[in-house]
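All protein chains but one are shown in place.
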Amino acid sequence: MMNPLKGIIPPMITPLKSNDELDRDGVEKLIEHIIGGGVHGLFLLGTNGEGPSLSNRLKKEFLKLSCEVVKGRVPVLVGITDSAFSGAMEIAEYSKSVGADSVVVAPPFYFPANETEMINYVEKLAAATPLPFVLYNMPMHTKINLTIPTIRRAKELGCIGVKDSSGDMANLYMWIDAFKEDQNFAVFAGTELYLPDAVMGGAHGAVAGGANVFPKLFVDLYEAALKQDLPTINKLRDKIIWLCNTMYVVSPSAARITISFKTALSLLGICSDEMALPLMKLEGADKEQIATYLKEMKEFI
Amino acid sequence: MMNPLKGIIPPMITPLKSNDELDRDGVEKLIEHIIGGGVHGLFLLGTNGEGPSLSNRLKKEFLKLSCEVVKGRVPVLVGITDSAFSGAMEIAEYSKSVGADSVVVAPPFYFPANETEMINYVEKLAAATPLPFVLYNMPMHTKINLTIPTIRRAKELGCIGVKDSSGDMANLYMWIDAFKEDQNFAVFAGTELYLPDAVMGGAHGAVAGGANVFPKLFVDLYEAALKQDLPTINKLRDKIIWLCNTMYVVSPSAARITISFKTALSLLGICSDEMALPLMKLEGADKEQIATYLKEMKEFI
Amino acid sequence: MMNPLKGIIPPMITPLKSNDELDRDGVEKLIEHIIGGGVHGLFLLGTNGEGPSLSNRLKKEFLKLSCEVVKGRVPVLVGITDSAFSGAMEIAEYSKSVGADSVVVAPPFYFPANETEMINYVEKLAAATPLPFVLYNMPMHTKINLTIPTIRRAKELGCIGVKDSSGDMANLYMWIDAFKEDQNFAVFAGTELYLPDAVMGGAHGAVAGGANVFPKLFVDLYEAALKQDLPTINKLRDKIIWLCNTMYVVSPSAARITISFKTALSLLGICSDEMALPLMKLEGADKEQIATYLKEMKEFI
Partner (left out) sequence: MMNPLKGIIPPMITPLKSNDELDRDGVEKLIEHIIGGGVHGLFLLGTNGEGPSLSNRLKKEFLKLSCEVVKGRVPVLVGITDSAFSGAMEIAEYSKSVGADSVVVAPPFYFPANETEMINYVEKLAAATPLPFVLYNMPMHTKINLTIPTIRRAKELGCIGVKDSSGDMANLYMWIDAFKEDQNFAVFAGTELYLPDAVMGGAHGAVAGGANVFPKLFVDLYEAALKQDLPTINKLRDKIIWLCNTMYVVSPSAARITISFKTALSLLGICSDEMALPLMKLEGADKEQIATYLKEMKEFI
């Protein structure tokens, strides 16, 4: 399959009709919308996918449907992060059974594991998972920052890459450097604003949430970075800066970006804007604000 | 049943044979050990119970067995905290079916909910839970601090009490004051060192982890607080201070206290010391250290 | 002199006419107001005294005047905390020259010193200071939490006490226990809400900011704690809880309590309400709110 991972791999939102009911039509339309933009993979059930908020029953229905719709056009990565190891493994097994390519694991997020505990966790994970795995650094939500020794141990045990959503570009450069000898081990950026810098500096690609709504914008930016085309990079990054100052800050929620994506996709007729608890959808003037912002971005949809 | 909750309600550890296998003999012995110490209730599947690390299958087996063993001698409270609302509700339903008395809910712990989201969550919870509920403040693990307006709204919707494990005694005093008009609404302390102050200041009791190993010590301390017997209070608190400087700090883990409890209970022949991932049990010299400390506390076992 | 320190030692605010001009009349009236309430000492130039915001020139004028007004009626402690060691020593020397009794030192607050650096700092301080010194734990502003080994080393070198403004009562109990063998070494609480618990648990007293405005309230509470008079304790603590919910939360500033004190003292005709930069005084409706709250507390002024 995908060895190494590379390019734009959107962390797809999970279309819902209600807290525990899938928006099946939405899933189909959204996958076509995103793949239509030229992305290089799909990452399901991550933070933007509200993975930790969903029941295993719904996760399975969603994974089966998504793999059927994708039909192998791009690699499918599945977030299996769960505070319970057994829950994570249940989704890993199911992911393999429906044809997904890889699983993505963030640290278990209730108890903040120290480095020794995290390495032990990775060892148990590597022994039990039926698919190649990617580590996902998300300290804002998991309270711990993955260390290079942990990642190195994971790599020895079959880990195929790492995604950094710490927001700390210095950290990302340290990781790129630490693993540059093995070009099959993928280092992914999780922050949209420095996606091109990361790629020019040696990252394999980016997990860009905005590609749910504007897949082509991020694919174009990735390609400009591969070509070191700085004028295009600066022009497209200006759009992302604009998004950061507008569409991404409408909601007061800590998950404001995810909420904006679902609202925008709903306004575009692609899928429902229902959120899983504890998140809440935008209403009224907030929703209209997103509509206004969408209009200004219409060349990128 | 228990209206209001009061006294010492230990957050019971969950005896395990391995990551997903219950130590059934251990459960029976441990419940007898704790109830034998005179406690006023049992809180299952909380933080010390490693609730978030366990599969729903194991949780159910554990709840059924525990309720059978308790046989109504004390109220049983069940932690249902889950990052997925549906998972929380599944355990709530099961808790009722096996005869538990109440559920205990901390904020969903992946996305840090803001106050609006938390109030919405409580409303959905109140509508769906089949048992009375208690709110559990645990900012170290859930990243958010419950507010008085959230608790007030929960109380209107049937919440019967709140437990504060923030460690902040000023916060606890503010809560005691905010809810003192309704003596049926229970305010519980989650920090052992100021248990007597909390009770003398108006708290209904404490959820004291150390009561897994030393139930009588905490029951005696609670009773001394009820009697405002300061010499006894200061004498017994000295023991807790000693534990904080010895048995509670052997492991470098963030969950060091829970790990110490399981090790001590294993050394006492009560149950296994296996931990659920990501936690790891103590070995070698660390375990011997716990044995040494236990000997010095033998009058309290 | 005062060996050991004990009782209520208010962290006196510094009356100002403008950012760098002392309100000399205000200083006199305020000292009489506070001493008139029966306090056991005065702590000048601490956090409530805006010490770090004042010029050394103004500090000296203030110290000279204060010592003249106090005339030995109570011990005078002087906060000398400065990010520059030489600045701290300049004020220590001056404090001795005008007859102050002790200096109080928080960690230097720009670079967050680790334990090794902090112990080295204490050694240099002990060698240079001409007066006995007290350590002041204020992690919210200094970014570091003093450790028991650091305090122990300071005690060997002549430190006469420690004040904990961490807000963490468990920490305070650990310190009380660690130093209980030497009753001449004072452990002071910095949090008003658990002042009586601290005293009953072995603390020597409290540095209570509210005693700027309501000295008698805190003196009465201290005496009730010495007598273990719980009904009085709970009645007086209710007043403090009320203050925490009203007068102490009018300003949005991180220094809201200090700002409230100056406003209240200005409304009482005792001194000016000018703040040193970066703090700002209350105006308009906020000031009127303080006036309303003051009226409800008139029995304690």
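To keep things simple, chains are lettered A, B and C as they appear, and every chain counts its residues starting from 1.
Criterion: a contact is a pair of C-beta atoms (placed from the backbone, for glycine too) under 8 Å apart; a residue touches a chain by one contact, two chains touch by 3 or more.
None of the values given here were measured: they were computed from a predicted structure.
Novice: Can you list the shown chains that the hidden chain touches?
Specialist: Missing chain, whole complex, touching shown chains: A, C.
Novice: Could you tell which one of C:7, C:26, C:75 or C:108 touches the chain left off the display?
Specialist: Checking each option in C:7, C:26, C:75 or C:108, the one touching the absent chain turns out to be C:108.
Novice: Can you work out which residue in A:194, A:218, A:261 or A:300 touches the chain that's missing from view?
Specialist: Of these options, the touching residue for the absent chain is A:194.
Novice: Spell out the interface residues on chain C facing the chain that's missing from view.
Specialist: So the residues of chain C touching the missing chain come out as 19-20, 47, 52-55, 57-58, 83-87, 107-114, 116-118, 120-121, 124, 141, 143, 252-255, 276-280.
Novice: Against the chain that's been left off, what residues of chain A make contact? List them.
Specialist: 167-170, 173-174, 177, 191, 193-194, 197, 200-202, 228, 230, 234, 237-238, 241, 244-245
Simple rule for what comes next: only the chains that are shown with their structure count from here on.
Novice: What is the minimum number of touch steps required to go from chain A to chain C?
Specialist: Tracing touching chains, the least step count from chain A to chain C comes to 2.
Novice: Tell me the angle, as a multiple of 5 degrees, of the rotation that maps chain B onto chain C over the C-alpha atoms.
Specialist: That pair's rotation angle lands at 180 degrees.
Novice: Between chain A and chain C, what is the separation of their C-alpha centroids in Å?
Specialist: 50
Novice: Multi-chain contacts only, two chains or more: what residues does chain B have there?
Specialist: none
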